[in-house]
Structures are given as structure tokens and as C-alpha cells.
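A quick write-up on the structure given underneath.
A protein chain is absent from this complex, but the other protein chains hold their places.
Chain IDs A and B follow the sequence of writing; residue 1 opens each chain.
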Amino acid sequence: MTTAPARPDAPPTGTSGPYVGAPVDRVDGVVKTTGAARFAAEHPYPGLAHAALVHATIPRGRVTWIDSAAALAVDGVLAVITHENAPAMRPVKTQSVLDLSTLVPGSTVNHLASDEVHWDGQPVAVVVAESRQIALHAASLVRATYRELPSTVDFATEKRNALPQKKSVVDPGRAAKGDAEAALSTAAVAVDHLYTTPVHHHNALELHTTTAVWDGDRLTVHEPTQGIDWTRKHLAHRFGVPVENVRVIAPFVGGAFGGKWHVWAGTLLTVLAARVVGRPVRLVLTREGVYRTVGGRSPSEQRVALGADADGTLTALIHTSVTQVGRVGGGPEPATGLSRYAYAAENVLVEQKQIALDLVPNTYMRAPGEAIGSFALESAIDELAHELGVDPIELRMRNEPERDPIDGRRFSHRKLREVYALGAERFGWAGRSLRPRSTRDGRWLVGTGVATAFHPANLFPANVTVRISADGGVLVRCGLHEMGMGAATAQAQIAADALGVPIESVRVEHGDSTLPAAPAASGSTQTASIASSLLAACEKLKRSALALARGSADSPLRGAKPAEVQARDGGLHAARGGETYAAILARAGRSSLDAAVGAERGFAAVAGQVRFMSKFLLDRRRWVRAASGAQFCEVRVDAHTGEVRVTRWVGAFDVGTVINAKTVASQLRGGIVMGIGMALSEATVVDPRTGRIVNPGLAEYHVPVHADVPPIEIHCLGDPDPTMPAGVLGAGEVGITGVAAAIANAVHHATGRRVRDLPVTLDDLL
Amino acid sequence: MRINGATTVLELEPRVSLLDALRDELGLTGTKKGCDQGACGACTVLVDGERINSCLALAVQYSGREITTVEGVDHPLQAAFVANDGLQCGYCTPGQICSAIGMLAEHAAGAPSAVTEHLCEPDPELTDAEIRERMSGNLCRCGAYNGIVDSVREVAVAEQLR
Partner (left out) sequence: MRPFGYVSAPDVATAVRVVSTEPNAKFLGGGTNLVDLMREGVERPDTLVDVTGLPLTAIEELPGGGVRIGALVRNARLAADPLIRSRYPVLSRALLSGASAQLRNVATVGGNLVQRTRCPYFYDHASACNKREPGAGCDAIGGVNRNHAVLGASEHCIATHPSDMAVALAALDAVVELESVRGTRRVPLLDLHRLPGETPHVETVLTADELITAVELPHLPVAAASHYRKVRDRASYAFALVSVAAALHVREGVVTDVRLALGGVAAKPWRAHQAERVLLGAEATEEVFLRAADAELAAATGLPDNTFKIELARRTIVATLQELLTDGSAA
């Protein structure tokens, strides 16, 4: 067992090279700490014009009158684009698994194509001007009147009308075994409660921004996106130009967390505006504009009911959910997804329902489904442990499944017993009193809590090229997304080990649609997906190099077979000796050697997609693959005021192979910090009368600040998953799962008060 | 205005913020815009050595002052941030670094904070709780807070030893 350390001086995880597993510094650390890294809104263009949006102020209806005169009269205004004068975009395509870019529209609305308003905040006009100040001021002068139509906007009152979620390939929405309700009613001990979570917003610190530059029918877009390739295809479709004509550039993304996965209104309207004014146009959304046009995480109401024998053996597990979508877009929030894998109950029912509201469509946010689902499930298991009078870890271990509790599939790498043992030891869990309100330190009531973290592991096809040059330099080219995960760093480590070269000689080009396409950065899939192709490309490259060398009488590798060759010290080595790539290339008179994986076009690309989907589905039928962990925390609750502060955290995780001990620990910590926000302070508040977001800003939507975050100790098993490329299960999302439950459980332990509605605020504890 | 040691003459409308002047007029894009409301700290710069939010500062008010942006910073904190992984996406990082430089100076001058136990103590110890409170005006949504605090502590200790 190895541990991804809190300190960067820990040993590597024992792979074949020196880099994978080591706490390597980020390759972009220097440009990010000196201000040299250019983000999307930071590329100058001559003649750049600036856009600002005008947002609807009703939830549903029609624009009856829109007055641009005052805005147009402002000196420096170039255009006011409304539904009355906007050129048409092509409508959104129907979703299809054969063209995954059809999944990226943020909504089905064809913006500014009609007078219809579908949510409060929908853009009804775009103002383009010589400067951002002028554009924003002129936008404030655009007046619209509306004919309002009946709308439904309040989750709390509409949730009773929820309908079962439609089944899809990726999310069946329902699973059952036995008769869970009957088992619940006869269980010796049972808990059965409702849990609620509010809307959350990503609040990446970089505002959503687009810079669009048309050159004839060629389009260049600077856009902080999590999905360069799909954004490119979608823009090509909407604006009726060949995909080859569209270039999307995003080398650095200033945080995303799911919020920059879809293509939202602002992006499309900037491209449209650039066409209208015939100049490059930049839109930087206001923070309020982000809330009004970019969806957040769906709210939820969840029921979790658990029944058990007197010894704690689960006989019934029911987890049902109601979440929302927008009437014009958004997708299911798989809140119950983790519950079918969680515990070996004899009878299981998981089922998701949803309602459609006249609100901005919801979207993915870090661990969609699991983040909020784990709050309900892992609170409930704590409640059951309390009822039974057993330690909550002990209860979990008694019900730890050997296989998928519903259909008997094998787990590829189920290590919950190990992570609990590791976390409990590091946290000092042993000897904890079961009794709530048993520890007090001055004005503080002290409690500890624990919860399981879980996030499925998936893969997408990725295209990569690798080149070794005559000087020994290695260039990895892949349109991957660097949004803070250390994606380029991780792939540089993998390439350096695979080729046996120093990491300083590896350069990773990323974040540009002119590079071989990477899948969207989502679902914690990026590292494993790209590693799969990168490792294959490096293998090809080594074979090509060997082929050059082994035929040469002068090479120490003459006649060597691939199986006996090792890549190290900047080249290839066999028993009789070896030489550097530079030497091999020099002798062969070659300036470089290239290898590519993926990067097909036309029929081959479609065939590749089909092949991938079949393997994906087959794998899913064979394995349950997931990252998991155990979250331990200590909270202190002010006995007078009910203020809750998190004072200690230990997270023990199985994320498969740890590629970079430093950045993996940071990713997991980042998830935990966002989870602390979710637990204690984050909520997007929608006015139930109007559907208008009341707190669209960082002063009123409270993400955690420095003072809210204690030292977070991270430990990883570091053991590769045998079924995943490079053994990687993904670390981007599992960190946030279980966090809110661990905190709510600790609050219960500290105070005796069980809070089932997030966020847990002091008014719940007075 | 003096920006990063060089005198700069700008003709601006009064409504242009210091942040927009830096980013749009001078191409100093290291200073970031995260909210334009004084609610995130990404736009933190140093004015005569003091940290401020440049988004709420009208540039015209800072005529004649010495402005330092991340592009003008050469400080051990930068290497410490990389070594301690005090960053992820990097968007809040310039603001965190400028803020930390200002904060260390405030602390060195004996300024108390909301968590300083004894207000009249002339030289409050820079505990982790102090660092966290004093840096709370800089949000990091990636959650790199631990690494940032480690970096600040490391540099503060090194400065004290010097």
C-alpha cells in the first residue's frame, strides 16, 4: 500500500518509471504564478468589439416590444441584436450517441430566433460596442416589455408532480431487486426520511467568456470549455460552416466543474454578434450573467429508507429522488446512481423522478448524482447506525457487498474495507463515543463523522500523436483540457515513463482544436482516456525506433526483439546495450519519428466510435468500476449560536493508480472543499414567485473561504485498477462525494441534531 | 501612474476601473476578473505596497500611485506556490500571490486580524488560523487553500529567519 501524501516528498507508487506516482510540480506552475498564462479573454485582436447581454425578467412569455433606440444612441454602440434583427442560427440537432456533440447544447432554444422567453435570465438582446463599459451601459438602456404566460418555477411546490425519469443507455433511472417496501415494513429496525438539497452553482472564478473571430467563413473562438471538440462541431453546425473551418482554443480554463461542459447562450450569441458587426467580438459575462444563462446543479428531494435485522444486516434499501430539468433543456441528475452499488441489501429499490420547470436548464456539476445522492444515503446509514447503537463504519462493513447487489456483476477494484481501515487509523477513529453531544471544548460542541465516497469510472475515446525529434525532445499533441487538474502534467509523466526520457524533454501541446481531439473533460475520465491512447502511441513509437535501430549493423540494438527492449535513459536498451532516440534518428538521417492513435476521419472515425461504444457497453456489463473513499471529519458547533466549523479532515481514497501524488491530492482536496461549501453554505436561491435567482453573485452565494477550510489530509491506496488504462480510476469528482454526509453526521454527533436539508446552517441548530 | 516600476500615462474615462485599465488598456492580463464586485479577490494588486481589489477602484483615483501587478512580482511565494501545489486552474493565483505579499507586510507592521487573540499584542504570531483569516478575501474555487497556506507559512518563516 502506498499513500499519496500531504507532503510532496513521498515515495513514488512503484511503477516502471520514475515519474508516474511522483509528486511532480505542475508543468504550467510557473506561467500560472507569474501571470504569463493567457486565459480565454486575454488574447488581443485588432478591432476587437465588446458584447453585453440583456436578460429577460420574466420566467415565461413573449417579448411584445423591445426598444433599442436609447442603446443605439450611445456613442460607440455598433449594434443591438434582438429577435427582430438577428440572423438565423440553425436549430439544435436531436441528441444521438453516434454524434456526442449533439449533447452539448445548453438548451434547445434557438436564441434570438423568436420572441419566446423560456426562463428568467434568457438573453433577449446582445449589445455590441467599442468597449465593454459602453456595451454594458447600453445594455442597461434596452427596454423590453413582455406578455407573460403561466409558468411553473418552484421546485418545492412542483415536486409532487414528478414523473419517472426516462431510461437511457448511461442512466437507467431505476433498478430493483426483491420487494424493498415489504422488507422495510417488516424490518426489525428501520429509518425512513426525506433529504433535500438546493440548487448549486459552479462559480469557477473565471467568468464565462467568448472571443469570436470570423475570417470569411472560417471561425476562431477562444472559449474556456471542457469540450473543445464538441463545441467546435456544435458551432460548425449552428453557423452552417464545415467543421474544419472552426477552431476552438482553450489552453487554460479558469475552473469549470461541469459548468463549461455545455455550449451556453453567451457563446452562440458572441459568434453571432461577430458575424453581424464583421469584427472580432468578445463577451465576458458578468457574474450575474453566469447565473442567469448557465445552469447549475438540480435541487433534489430524496427519500432514503433502510431496514435491517437487529444485528445490522440490511434487508431493505430504498433510495428515490425528485430532481428538476429546465423545460428547454437540462438532463437527469442521477441522484440514486450510487445506491445500487453501496450495500448488500436483500431488497433494493432505486428510482429517479423529475419535473420540468421554466428555469434555466440544469447542468452537470462535480459528481452529478453522487454528490447529492451520497448526502442522503450516507446520512441515512448513519441514522440507522445510531438507531442500532453500532459504530457507523462497523455497520457499513457488515453490509459491504462482494458483487453488485442487484445483478451480480463483479467489482473491478472494490477497496472500501481498505480505505476505511486506512482512514480510521489516520483519523484516530477508534474509541469514538457513539453518544451524540458527548464532547465539549469550551463554547464548542465537538463531533466526528464519516461517510463513503463513490464515483463511477468511465472512458472515452481519445486521439493522440507523439513525436520524438532528433534532439531527443518529445512532443505529445492532444486537444486535452487543463482546468486545474494538472492534465498536461499527468500526461507528460506518463509519456516520460513510457518512453524512458526525462520529463523536462516532454512537451504537451493541448487546448486547441487543431490538435488531435480529446474527449470532453468530464466524468473524471480525462486522465485514463488519454493515457490509454498515449500509452499505445508511445508503444508504437518505440517499435518504430527499434525498427530503425535493429536493422543497422552499427546499432547496439541490432537484431533486438521488442520484448527484450527497455525504454530508459532517453532511449532503448537491450541486453547487449542500447542507444538514445537521438542516436537512432541521427543514424537513420531522420529529423523525427511520429506515432498516432485515433485521429481518424470519415468512416474510420464512425467505426471507431461504434467500436468504442460497444466495448464501453460490454465493459459495463462485466464490471462495476469506480473510485471510492472514506471521508472523516471533525466539526465544532458553537453551543450558543449554532455556527458550524470544520476543524479536521482525513480522506482515504482508492483512485487506482496515482499518476501525480501532488496533483491528485489537490484534486481530492478541491472536491472536499467544494463539499464543505455544499454542506454548510452553498445554495442558489430561486424566488418561488418569479423564478428569478435572488443571489446571483459571490457576495451572497457563499463558497468556502480560506477560513472555512482546515488542513485536509489525503491518503490514497495507489493500487492500480487492473481493468483501467494505466490503472487509473479518476480523482476529479470522488472527492466531493460523501463530504456533506460526513459533515451532517458529525454535526449530529456534536449536537444530537439531525439536519436533512442542505445546507446545514445555524438556524437548523438553534 | 507607475505600474511595475514604469511610468505609464493613460487617458481614461472616469468609469474605467483600475482592473479594466490594466487588462484592456495595458495588456497586463495577469490580474484577473472573477466578479467585478469586490467579492472574490482575483483582481488583487498592490498600491504603494498595500493590497486592494482593483475591480472596485476607479483608475482615475490612482493617478500618481505605484501599482504592482503579478507581472511585476518576483517573490519567493511564486516558487512556494508551485512546490506546495497552491494552485490548480491558476485563475485566482495572481490575486492570491499579490494578496499574500500585502498580507505579510501588514503582519510585519503589527496589524491584528479578526482572529488575533490579544488585540494589543504588538507582534501577533502568524499561525495557520491567522493566515487563513487574513487571506479570506481571496476565493479559490478549485480548493487549493491548503497549498496556499503552506506556501505563505513557508515564506513567512523563511523571511523571519533571514
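The rule we apply is simple: a contact is a pair of C-beta atoms (placed from the backbone, for glycine too) under 8 Å apart; a residue touches a chain by one contact, two chains touch by 3 or more.
Everything numeric here is computed off the predicted structure, so don't read it as measured data.
Among A:Ser339, A:Ser555 or A:Ser681, choose the residue that contacts the chain missing from this document, as touch is defined above.
Checking each option in A:Ser339, A:Ser555 or A:Ser681, the one touching the absent chain turns out to be A:Ser681.
What does the interface between subunit B and the hidden chain look like in terms of residue numbers?
Looking at subunit B, the ones touching the missing chain are residues 13-15, 17, 36-38, 41, 44, 50-53, 56-58, 60-61, 99, 102-103, 106, 109-114, 116, 119-120, 132-134, 136-138.
Would you write out the residues of subunit A that touch the absent chain, in ascending order?
So the residues of subunit A touching the unseen chain are 57, 133, 136-137, 140, 443, 640-643, 645, 680-681, 685, 687, 689, 692, 694-695, 699-700, 702, 704-708, 759, 761-763, 766.
Assume only the chains that are shown with their structure count from here on.
If you average the CA atoms of subunit A and of subunit B, how many Å lie between those two points?
29
Can you check the complex and tell me which residues of subunit B touch subunit A?
13, 15-16, 20, 23-24, 27-40, 42, 69-71, 73, 78-79, 81-85, 87-94, 97, 115, 128-129, 131-133, 135-149
Which stretch or stretches of subunit A touch subunit B in the complex?
Against subunit B, the touching part of subunit A is residues 6, 8, 25-26, 28-39, 41-42, 44, 131-133, 202-207, 252-257, 284, 286-287, 482-486, 662-663, 665-667, 669-674, 697-699, 703-707, 709, 711-712.
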